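After this line comes chain A, so read on.
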Amino acid sequence: MSARHEPGDGRGASHGGSAVLHDVLLGARFAFTGGRDGWTRTVLTALGVGIGVALLLLAAAVPGALQARDVRNDARTDYGIGEIPASDRTVLVGTADTVFRDSQVRGRVLRAEGPRAPVPPGVPAIPGPGEAVVSPALQEVLASPDGPLFAPRLGGARVVGMIAPAGLTGPGELAYYLGSDTLTADRATRLDAFGSFPTEREGLGPLLTLLVVIIFVVLLLPTGVFLAAAVRFGGERRDRRLAALRLIGADLRMTRRIAAGEATAGAVLGLAAGAAFFLAGRQIVPLVTLWDISVYAGDVRPNLPLVTAIAVAVPLVAVVVSLIALRGVSVEPLGVARRAATARRRLWWRLILPGAGLVLLVPMIGGFDGSAVAGQYQAAAGAVLLLVGAVALLPWLIDLVVRPLRGGPVAWQLAVRRLQFDSATSARLVNGIAVAVAGTIGLQMLFAGVQSRSVTSTGENTARAQAVVRTQVSAGASAGIEETVARLRATPGVTGAAGTLTDTVNGKPPADGAPPPVADLRIGDCSALAEFAHLGECSDGEVFLVHAGPGDPSGEAAFRPGSRVTSVDGGPAWTVPSGARTVPARQDAPISSSESILVTPGVIDTGRRSGLVAMTFVSLAPHDPDAVERLRNTAARIDPLGSVGVLSATEVARRFDGIRRGLYVGIVVTLLLIAASMLVGVLEQLRERRRLLAMLVAVGVRRGSLTWSVLWQTVVPVLVGLALAVCFGLGLGIVLLRMVSVEVSVSWPAVGWSAGLGAAVVLLVTGLSLPTLWRLTRPEGLRTE
Partner candidate 1 sequence: MSIGQTLLGLLEEGPSHGYDLKRAYDDRFGHSRPLHYGQVYATLSRLLKDGLVELDAVEPGEGPERKRYAVTSAGVTDVERWLSTPEKPEPYLQNTLYTKVVLAVLTGRSAADLLDVQRAEHLRLMRELTRRKTAGDLAEQLICDHALFHLEADLRWLELTAARLDELAKTVRA
Partner candidate 2 sequence: MTAAPLLTAEDLHKSYGPTAALDGASLAVSAGEIVAIMGPSGSGKSTLLHCLAGIVRPDSGRVRYEGREVQAMSDAERSALRRTRFGFVFQFGQLVPELTCLENVALPLRMERVRRREAESRAAEWLERLEVADVADKRPGEASGGQGQRVAVARALVTGPRVIFADEPTGALDSLNGERVMRLLTAAARDTRAAVVLVTHEPRVAGYSDREVVVRDGRTRDLERTL
């Protein structure tokens, strides 16, 4: 009877592509309309996603940035291999690296041997004698109040220019090129080009590779969890809105498409925000120097495939997460019903993820090969699955813990009932913390294992000397050593100095073709030699033998009275006099005893030996941090190519040190991120329940009780989450340590530290949410909107 079209023929069952687009756009519009609340939600989502995206972009840019550094570093290398004859197209390069206030300074002394001599990258021309070219960072140091503490190392040279970025690894690098007309080939490398032989880079080895892989997992996984949480900001409101749309005729597919459109819009806005954060953050990057590594903003450039992957994956994740969230509720025209509310959470599938993680990791126990890319991915995937498993188990565990709880004070009752009613929301808030803490604990354990391996004893003893200065003594100047020691001793802050001339000599090569034994030849007066051994009676003309220890009989055999020794640099052979006495080494010698021949000056004509190095052990005033800088200045004046080493009893692998600091920074940033997302979540929950809260206050529930109830509501899931995180973290740590065959030991302080940090985040978040709670619970809150 009706002339109207049948329902469903307008669109109904068969949706065209344009209908899809229409729904998605409609959803997208919801992301951008909706007054102050709507905007707040969108901005929060964009911020959250943006921070995550920026972190992802940064992580994606790290390899490229380091590679850019390496490329520039390779271009300026000055290794010479083989003999290059001097010509008008060669240059002599002397290494004058030094340290200034814990920062490495790359120093080179240059002497052009002709007009067509090669010029290092980033330098306009080879500086003439008395001229220097410095990096901008070094220029800043020179211009600063600290300048005078460094300037002497340039030997009074005039700064004639700056090294351009092409010649530096990063903007913070301290570097200089000093011109010279006295540099000679015996102390320098002759080059006809820079960058001919790239630096050999030390591989990381399985342990450090695993460490780096796990660090990426531990830092990026919470970012992922955070992303997932961020796209669900405003979820409850969204569900109600979708229900309203269902009433006026949106079918389930339209509903899903609208939700997807909304999520995409938020994610895309987040991508844009992330790109903006990244670009802004990139400008700050050059200001930061970590572990002597600084990076140009332009170097922080994630490669295109990774950027594309992020740009595609983030909205995809957003859509998938919001659709999964929709599966948990049934959006019907009459409203939203939580499907999972009454269903008891099942355990078995939640065990699949961590189980799969273990399945991936366990076969690698004892046999992890860091060089194989497949192994790295397997380890990463295993760790990810194990940690995500914690996320999957958490809601179940919270349910289990909360279900039997009863009674107690009003605050406790409110909190427990709320958790029993909806533990998923709380679980979601804690997920990120749990993952971060579990990852940190696993990492800490791996880290402790690495530490026990990477810290090596140097054999140096700092009790009597804190620095060693190596300077060349010009051939023939027998008085050189006395003068050197005197000048060093005269340096302010230096409390003592004892110097010997040092050469390294070979003994008679063994018959079987093994390498010849090596010994240090030290020439100095009795007092200087006494630094190394208990000499007993000593007068000029004596020779002493010090043996490395009972463990090395070959040394004792090779160096005895009458042995012939030759300098490793060539030079005349010399016979150990028959009167040479064997004396015991000093246990507190500044460097550990190796095979040594200690010679008083009267025995050897130093003038006839070239390649002798003056090695002066220096003790420094204990509380004068500038003393070592002044020492370096004096040393540079004596010999621009000399070196000053600071003694330390142990040496932590520098790379490892960097990783550790990076980890700490990363963990703190990650936890702050999670704190931000938790705060948003808690505030949202409070706002959702504002009428209820105001009503409770109106009927006389004390605000203190409400505060406690909010606190309990957070604390209980967090405690459960932290407990779970500790278990998973320890599990991960044990598996990882076994993978690299390191003895398993649990560092409880590290566990406490990680869990404590997690707990601190919760307290922070709860504290920050209290003002909102108080504002919402003013009786005015009862007013309907």
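Keep in mind that, in the parts below, a contact is a pair of C-beta atoms (placed from the backbone, for glycine too) under 8 Å apart; a residue touches a chain by one contact, two chains touch by 3 or more; residues count from 1.
Inclusion criterion for the candidates: all candidates are chains of the complex that A comes from, given by their letters.
Just so we're clear, the structure is a prediction, and the values are computed from it rather than from any experiment.
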Complex member touching chain A, one of 1 or 2: 2
Residues on chain A engaged by candidate 2 in the complex (per definition of touch): 1-2, 4-5, 7-8, 10-13, 18-19, 22, 26, 30, 33-35, 37-38, 237, 240-241, 244-254, 332-334, 785
